[in-house]
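Have a look at this one before I ask anything.
Apart from one protein chain that is not included, each protein chain of the complex appears where it belongs.
Chain naming follows the written order as A, B and C, and within any one chain the residues start at number 1.
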Amino acid sequence: MVVMSLEEAAERVKDGSLICLSGNLLYRIPAAFVRELARQGKKDLRVMKTAGGYDVDLLCGLGCAKEVIAGFVSFEAFGLAKNFRKAVEEGRVKYSENTCYTVIAALRAAAYGIPFIPIADISKSYFVKERGFKFVENPYGGGKVLTVPAIKPEFAIIHVQKADEDGNALIYGPWFEDVLMARAAEKIILTTEMIVPKEDLRRDIDAVWIPSYKVVAVVEVPKGAYPGACPPYYDPDFEMMEKYANLDEEGLKKHIWEVRP
Amino acid sequence: MVVMSLEEAAERVKDGSLICLSGNLLYRIPAAFVRELARQGKKDLRVMKTAGGYDVDLLCGLGCAKEVIAGFVSFEAFGLAKNFRKAVEEGRVKYSENTCYTVIAALRAAAYGIPFIPIADISKSYFVKERGFKFVENPYGGGKVLTVPAIKPEFAIIHVQKADEDGNALIYGPWFEDVLMARAAEKIILTTEMIVPKEDLRRDIDAVWIPSYKVVAVVEVPKGAYPGACPPYYDPDFEMMEKYANLDEEGLKKHIWEVRP
Amino acid sequence: MSFTTLDKANYMISAMARLLKDAESAFMGVASFLPFMAIVIAKKLYNPDLIWYSIVGYNPNPKHLPMSTVHPWISKYCDAKLQLAELFDISARGELDVVFLAGAQIDQRGYLNNSHVYINGKRIQFPGGAGGALLHATARRPIVWQGKHDRRIFVKEVQRITAAGKPYRVVSPLCIFKFDEKAGKLVVDTIHPWSSYKEIKEKTEFEVNDAPTTPPPTEEEIELMNRIDPHGIRKIVLE
Partner (left out) sequence: MSFTTLDKANYMISAMARLLKDAESAFMGVASFLPFMAIVIAKKLYNPDLIWYSIVGYNPNPKHLPMSTVHPWISKYCDAKLQLAELFDISARGELDVVFLAGAQIDQRGYLNNSHVYINGKRIQFPGGAGGALLHATARRPIVWQGKHDRRIFVKEVQRITAAGKPYRVVSPLCIFKFDEKAGKLVVDTIHPWSSYKEIKEKTEFEVNDAPTTPPPTEEEIELMNRIDPHGIRKIVLE
């Protein structure tokens, strides 16, 4: 039985875990789960995502994260992610900067069970050296090829529209890296707008791309992406984001208890 | 305008082309297109697929193929693919044997625009040496890793349930390697049970995983997978397959003109 | 006591189903009627949580044995979509428990040849090993099966290694082999009641041993087999 409460699911994530977060910026982010992680006072999390916003900022601002592996962290129209920025500038959080492409490459290698994967030559970018990406000789000729090593998250934390109680899940609309991170991670924690009977999910089978085999928790959390969007159910709450973007640490501490779950 | 007749679409495939075929065994195979290739008397085709049956057998039996890159060619309950078998035994067709996994790896590398991709160690299998798969030193430590070079098909020939007239297409049910081959190939030829308006396709957007950008032909071919299945529209025709399995070259020649398109 | 072809298929299926009692997950590829039956029976009678990775989807729940392992019927009853590529990745990551593999030739080491053989200089072409090369090498417990048992199939050394790995069991129409880790080769584990040490010795190119009798299928198992496959398609494999 993997259906449980948000509290129980978040308890599975131990301090120091490497977690990968679903969605993109304000779209289908596991916001409620991230708030619960913060309420439980997690420490030293390593947070991975191609393009983070609210979720990454919150974990950085409340001292839950020690490292961010990402290509972008910001709020788009609502300015920079202030708490993320400050934490990095003050050295409280290490920003292991990537480009979204290398985050994807690292997840692909992990999903395929291979130690590294070749990528296009982006070696003029400063972070290639900082991240330790290495060239190999192409054994089929043609010179050297840049590579990225696998990164296997301990948890993929994915917010979906519908899941069954075993943890099979569908995603409506853009996937972003979510199906890939589901394949790459050791374990999956799902938060879902609703838990539905198996038969309902089967009727929508062409959208059901997360099989249950490594799902360790399914949590029903209506509005679980709030203040982000979860189409077709709700749009982003831009007013809340505008307010959030100006919160300092004290404001953040209140925010995670005020916005429930 | 990429909507055209089966004849016109098949004319785009020149002798000697490397083509990759959709579906698996008796499931969503581009059967009508393959028969048209045979009616046009194509020569020296290189045919790629993880698990072929009717489609690969027909091209081998009628002298259209010079090479088969695959992991399996057979008819399951209907016995061995006799014409494929004979062509290989007599040296008319080169069977570049793979395992389905390495066909997928070669397509992945092509889709990602990388020259090769690491795979699990299957080096005891005889074809690893025959195919020239090479080890590289893992630049992150831990010894040698086996690799597969990219194979980029000139055409992915994909039979789908629905496409719009620009060549956006959906697949209901299992994809097999079809979305992957769409990404890997230079060009895509679609045969489709029906051409539908864009709005119809959008209503089913979660199944629409073939974007039009490299589709060069869309052909409406109801029952285009026959004698294979194309769910939810029709099941395989097992009687026809039983008959087919016993055809010799003369029988094959008749078959492609009798079964239209 | 005499055994029909159907009885023999039932024995093989029953043996395979029981091997799945403690399995975490299982995969079967194309052209695999007996493993199909074994998985369905194991899920219904012994191991409802068994994860079934099928070529057409994740955790199917088919009502009948179809004439093809990629029959559209099967995909209707899946819990989720699954690409063949993902199944291979699961195995490559070391997370696949049981895989069923067929072998046109099977040798003492448990290696399989599904590629081709040369007999008197003439090439005899097999279909190819499908996913076997990867799955045999990386799944935790490969179960090999064959519908025939003779000296051309059960050989000392395969002419071509299509797939190398250590079988958990090898299920033949005469007996069941298991892999002896110390000796690094197959040994007979049980002998089906219609066969004998003598027959197996005659029909196997490598050295074999005597062993106890394979236990029969239960009535419950047989009833279920007849329900899933009322027309006896499963016999084809042994014919």
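One rule holds in what follows: a residue touches a chain if its C-beta (ideal position, glycine included) is under 8 Å from a C-beta of that chain, and two chains touch if they have at least 3 such contacts.
What you see is a predicted model; the values in this text were computed from it and never measured.
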Chains on display which the left-out chain touches in the complete complex: A, B
Among A:F33, A:F116 or A:F176, which one is in touch with the chain left out? A:F176
With the missing chain put back, one of B:K49, B:K66 or B:R183 would touch it. Which one? B:R183
Across B:F135, B:W209 or B:Y234, the one contacting the chain not displayed is B:W209
From A:F33, A:F72 or A:Y112, the answer for touching the chain not displayed is A:F72
Residue of A:L21, A:I104, A:I189 or A:I210 touching the missing chain in the full complex: A:I104
Could you please point out the subunit A residues that touch the chain left off the display? 24-27, 50-51, 70-74, 76-77, 80-81, 84-85, 88-89, 95, 97-102, 104, 108, 119-122, 124-127, 173-177, 180, 229, 231-232, 235-236, 238
Hidden partner sits against subunit B at residues 111-114, 164, 166, 168-169, 183, 198, 201-202, 205-206, 208-213
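Throughout what follows, only the chains that are shown with their structure count from here on.
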Both-way neighbours, i.e. chains that touch subunit C and touch subunit B: A
Compare the CA centroid of subunit A with every other chain's and tell me the farthest one. C
Determine the chain that sits nearest the middle of the structure, using the mean of its CA atoms as its centre. B
What whole-Å value do you get for the distance between subunit B and subunit C if each is reduced to the mean of its CA atoms? 27
Contacts with 2+ other chains: residues of subunit C: 57, 75-76, 81, 92
What positions in subunit B touch 2 or more of the other chains? 119-120, 173
